[in-house]
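Left out: one protein chain. Kept in place: all the others.
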Amino acid sequence: MAHPYMPNSTPDAKAAMMRAAGVTDVDELFEQIPAGHLAAEPIALGDGVRAEASVRRRVRRLLDRNDSCVENLNFLGAGCWQHYVPAVCDEIASRSEFLTPVWGTPSSDHGRNQAWFEYASQLGELVGMDFVGLPVYSWGAAAGHAIRMAARMTGRREVVVPATLDPERLAVIRTYCGEGAEAIAVVVARHDPDTGRLDLADLEAKVGDATAAVYFETPNHLGVVEADADAVARIARGQGAETIAGVDPISLGLLRPPSEYGADIAVGSTQPLGIHLNAGGGVGGFIATRDEERYAREYPTLQVSLADTKVPGERAFGMTLFHQTSYGSREEGNDWTGNSVYLWTVVNAVYMALMGPRGFAEIGETIAANSAYAARRVGTVPGVSVRWPSGFFKEFVVDFNATGRSVTQVNEALRARGIFGGKDLSTDFPELGQAALYCVTEIHTADDITALVSALHEVVAA
Amino acid sequence: MAHPYMPNSTPDAKAAMMRAAGVTDVDELFEQIPAGHLAAEPIALGDGVRAEASVRRRVRRLLDRNDSCVENLNFLGAGCWQHYVPAVCDEIASRSEFLTPVWGTPSSDHGRNQAWFEYASQLGELVGMDFVGLPVYSWGAAAGHAIRMAARMTGRREVVVPATLDPERLAVIRTYCGEGAEAIAVVVARHDPDTGRLDLADLEAKVGDATAAVYFETPNHLGVVEADADAVARIARGQGAETIAGVDPISLGLLRPPSEYGADIAVGSTQPLGIHLNAGGGVGGFIATRDEERYAREYPTLQVSLADTKVPGERAFGMTLFHQTSYGSREEGNDWTGNSVYLWTVVNAVYMALMGPRGFAEIGETIAANSAYAARRVGTVPGVSVRWPSGFFKEFVVDFNATGRSVTQVNEALRARGIFGGKDLSTDFPELGQAALYCVTEIHTADDITALVSALHEVVAA
Amino acid sequence: WDQPLIMEQGGPGRRGTVPPAPIETAVDALPEGVRRTTPLALPEVAEPDVLRHYLRLSQQTMGMIGISLFGTCTMKYNPRVGELLAARDQLAEIHPHQDDASVQGLLEIVHEFDLMLRELSGMGRFIFQAGGGAAAAYVHACVTRAYHESRGELERRRDVITTAQAHPCNPATAAAAGFNVITLPVERDGYPSLDALRAVVGDRTAALMINNPDDMGIYNPHIKEWVDVVHEAGGLCFYDHANFNGVMGRIRAAELGFDACMFMLHKTFGAPKGGGGPAVGAYGCTPELEPFLPGPLVVRTDAGYERRENAGGVGRVREFLGNLPQVVKAYAWTLAMGADGIREAADISVLANNYMETRLLAIPGVTKSFDHLTARRLEMTRYSLGEYTEETGVTAVDIQNRMTDYGVDAFWLSHEPWIVPEPFTPEAGEGWSKEDIDYWIDVLAHVMEEGRADPELVRSAPHNQVVAQIDTASLDDPARWATTWRAYRRKNEREVTA
Partner (left out) sequence: WDQPLIMEQGGPGRRGTVPPAPIETAVDALPEGVRRTTPLALPEVAEPDVLRHYLRLSQQTMGMIGISLFGTCTMKYNPRVGELLAARDQLAEIHPHQDDASVQGLLEIVHEFDLMLRELSGMGRFIFQAGGGAAAAYVHACVTRAYHESRGELERRRDVITTAQAHPCNPATAAAAGFNVITLPVERDGYPSLDALRAVVGDRTAALMINNPDDMGIYNPHIKEWVDVVHEAGGLCFYDHANFNGVMGRIRAAELGFDACMFMLHKTFGAPKGGGGPAVGAYGCTPELEPFLPGPLVVRTDAGYERRENAGGVGRVREFLGNLPQVVKAYAWTLAMGADGIREAADISVLANNYMETRLLAIPGVTKSFDHLTARRLEMTRYSLGEYTEETGVTAVDIQNRMTDYGVDAFWLSHEPWIVPEPFTPEAGEGWSKEDIDYWIDVLAHVMEEGRADPELVRSAPHNQVVAQIDTASLDDPARWATTWRAYRRKNEREVTA
């Protein structure tokens, strides 16, 4: 029986093509492959399930064994955050035209290229920068590429990063920085345990003439806003190093853009801009800089630029600086590029366009206020405290040390109540003891926080 | 604050329009409405919820209180059936171009009109008829219109219907037939309690020279295929009455088309053709006849016809016989028409195109076999029997009389086990006693039937 | 892109989708006599090709992707959040015969939305069974029948009165329900006079079925007296709220004395129109008429919500409770709009219409219906190109065709009967931006200029659409019309490979 996915899997179609191609047996076409190369045993995958209903039922039943953040109350963040995705974002993400294409000409892909340009333009507006590449795989990947850009620009092989960095993101950065003789050394600067911010004195001590870049984040991985970002950039600049700021784009209606505190390169995650959690499959990383040749020449990414067409006054969008990518120059190009997260790029553009200046200002206020509210209320639970109870955005560290319970115990008990407690920090940040990183966004209501606080009361008292 | 749904709800936009229109206060525009007509009290609906996240959460929480046929195992049918909806149907149904439009020109709506024509063409193929109107609201509405067509054609005011008719559909038919002096009288012909089929002798007795039409269904509401449909049509034709057959289009790859047993008009539900249950909001009704002027002139519906354009060889689709609708002739038109279920019409076209001749043949076989299998196994439960254990399609009557339990009791117990038992027939068909109409389709697996049978064992033994 | 018919595509053996195989081969097969023997000449097309075909057809449907100021229909923005809600299993995969206990959330929405419409209309209860505005008008005709029947007056009360500007569904459904229709002509003030009404009202009067304001944007200020006159004669009054958008939040049908009214959820309440449904005509009536409503009604009890038959009511006008997904979308829309948003929408809608009027009347050749009336129109105004057509020979339909070349979907002309020559009825509502309205007007002005300079250019339009202007000659010719490919092939006696 013909397979629905394969129009030519009918005897008629195959016979017609074989006739024209002059073969009588399909196996003749594989003459190139020596017999000794053929699979020793047939592929044991079973026959295909032709009925879509059966495939769907089977996969759905597996998926239905998952507990989602919709029917549970979620306080996990730490690199992937639950924000509200406007329905229009889903509508555009599901458009076949954007979902399935590969690559056309600037004319045949005009609409998608325009959407990409609108992504870059709006993201550039958020971070206050004029040159924006198409995104890479993740925040960690973006930071990794940015550090490599800085290393190429400065000819130096050291990067200073904060101790508060997400260990997962740091692991990606380390992989990008490499191993062995040519590796970029990763130097960790301490944070001030009283404030959760970078210890500027330690930073100053660690930045020197070998430093290619200082990489820092605000808010940092533990939620704390680096109030003295200008000083960080000043220290880097003072030693001829590049300043790379990692930022959360959803904060930038409320917080200063990195361009204003001296960042040379801004990176971050695009996931907060209208992309579902997707079990971590919604992440993407942006890279933005000033529009200076010095930076532009180091981008490993593709990027679209406005350009003229043969018709006066008409605009098209084409790839700029293609030759410096791996597609253009193989190993001579900057790092490498390939398929990335370009469908999300279109959705990011939609999200930013929907939000506009007021939306970003409001969502920043709401997230700051909601997370502050939640922190204050969580802090009322006996034995539970908030490590840095002010100056944070969206995420904050909850300290369970005084409860005598481990985060593992707390989170298990919460999960039994339909609550996903904050990310356990006890392994990654042993100096914090039994602490967890809670994420509160615009999706949380007063009732949600009450539910959390009640549950914590029970759990701690139990 | 401007509302996201209203681009002109900004002070700027309003001021610009007011300036141009020469008004200083919007209330001036309502001068036509006398003060005494204005609402006594302001509308007490509360302020709008501007945040989409909040609206969505509120409605979703209500919907989540429903138990669906996905996480439960469903055996309800009786006028709305759970069939598998291929993913491509959903994809096309959600296309904004089809979802949101009103009505354009034959050129600007060419694609949709073509899809409608493809609906009519494929449906005509299933029923074996050449003239097909765009669908009406439901099977009952289609039957009602068809009976009125027959009454106008014959000048008679009686319709004979079978006793097995769905009381809900019959209620619709009665409403269409009217009350009072000009009403079309509904005469009910008995069925044979041994076979579940029409009692031909009784039918013959009731059809006469006042009969505008005989309306019957195959399979009938209780699932039984009318094996002697030709005889029914012969009886009608013998008295100069029209034969109207109600059919389930999903059966027509397996069962004979109504054209072949003498039906003049075919009606039925379009819901099985790729439309979700939608709590009953997925139904639609088709009307099809031979392509004879006598019939065509009585259609109350809109219909699209192939036509030429000003460019030789090019095809367009336009409305035929528009003047005979209520849009064209108000009360002089045939019955009335208006918004119908035209989005589903596009989806029906997609479904029929996906299925093709083999798909319909196979699904007919699968449904017949699965329902026969289920009936056989259900009949093994002590005290439970199947009323007419062969000759049915998709639905069959399960007799619980010997269990000493009411269908209400059985169904409640099943529901507690995540099973939606068959439709209770005890009120509508008291002669059947405690009986229920079970629906089994291609979506059901052997495991599903086993689950039902196990549950019935428990329930009956409890 | 000339997209062949799906029936012309594919090839033998291709499969678009495959149903599950039977659990076991039928032991007890159906008798031969009931089985199909004629092969089905349906297309055989692979899944990707079916998908691509309908994706292309979707792109060949302009709809709301361009600009569509389609009047009398209150086309507005359909928030996509409603679609996501309606797609959830907890709605899409609910069976209408499920036990009430398993659909409490849905019944609560139906009840809550009923309360919202009661607030907007002053009526006592709404039902959603009718699948469109016309079906709701038919509900009214049936309720009227049942009401007079219950009083033993049905045989006498044969007349339903309406006006020439009432939507055609009113006289049509009244006639279908067996009533005699009396249509009052529009008079100098833009509506029939009270005297004209009085002249036809009497003990034969069953009901008045009317729109107000009408499609010309004119509000009948004597409507209360009309209702009184009909009531005094023993008739019922039905308010077709097709034109509700301009008066939302300002008037309540029940306070004006009406016994019943109808709202279109797929138009006024933000649910999508789907090119003509699935739709909902929400029918509401006063407590006095509630006994005649078709069941089931959704009622709130101490134990929760339940569906209850309405003994003595009209049996059914359609199976089940109605197009509930559309009710859910309308409910979400109404939550999002609120009292303030609804009032604002009416204001903006009327303001936009008056703004359009200012600009449209500045275009040479555009005139307004009843132009001696100076009062402001409500959410739409009917215009005429009569003078322009006399001057140029270019008709409103020609203009309509040509405007599509500029990405502007067809405007609505007028319901029957046409009271003004070469009518057209644009409506901006609250959903189109001033820039889009301006663009629309600019296109109209431009096309009218084209029609003066080169009438044939406009008369032969469109020129930039998928297909050229349709040749309507065959459409009403029994020898040539073809509503199916079967019919077309037969009539054209040619061999076409399916």
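Observations
We call the chains A, B and C, going by the order they appear; numbering starts again at 1 in every chain.
As a working rule, a contact is a pair of C-beta atoms (placed from the backbone, for glycine too) under 8 Å apart; a residue touches a chain by one contact, two chains touch by 3 or more.
The model shown is predicted, which means the values in this text are computed figures rather than measured ones.
Taking every chain of the complex into account, the chain not shown here touches A, B, C. Residue A:Ala183 is the one among A:Ala183, A:Leu200 or A:Val453 that touches the chain missing from this view. When the full complex is taken into account, the listed residue touching the unshown chain is B:Ala87, out of B:Ala20, B:Ala39 or B:Ala87.
Across C:Gly407, C:Pro421, C:Pro455 or C:Pro478, the single residue that touches the chain missing here is C:Gly407. Screening A:Ala146, A:Val159 or A:Val172 against the full complex identifies A:Val172 as the residue touching the chain left out. Considering the complete assembly, subunit B touches the hidden chain via residues 1-7, 10-13, 50-54, 86-88, 90-91, 96. Think of the hidden chain as still there; on subunit C it touches residues 1, 9, 11, 46-49, 51-52, 55-56, 59, 64-65, 77, 79-80, 407, 431, 433, 435-436.
In the analysis below, only the chains that are shown with their structure count from here on.
We define each chain's centre as the mean of its Cα atoms; on that basis subunit A and subunit C are separated by 46 Å.
Centre-to-centre separation of subunit B and subunit C, using mean CA positions: 19 Å. Computed from the mean C-alpha positions, the centre of subunit A lies at a distance of 47 Å from the centre of subunit B.
Residue numbers of subunit A whose C-beta contacts span two or more other chains: 4, 52-53, 86-87, 91, 96. For subunit C, the set of residues that touch two or more other chains comprises 14-21, 45, 47, 51, 55, 79, 81, 83-84.
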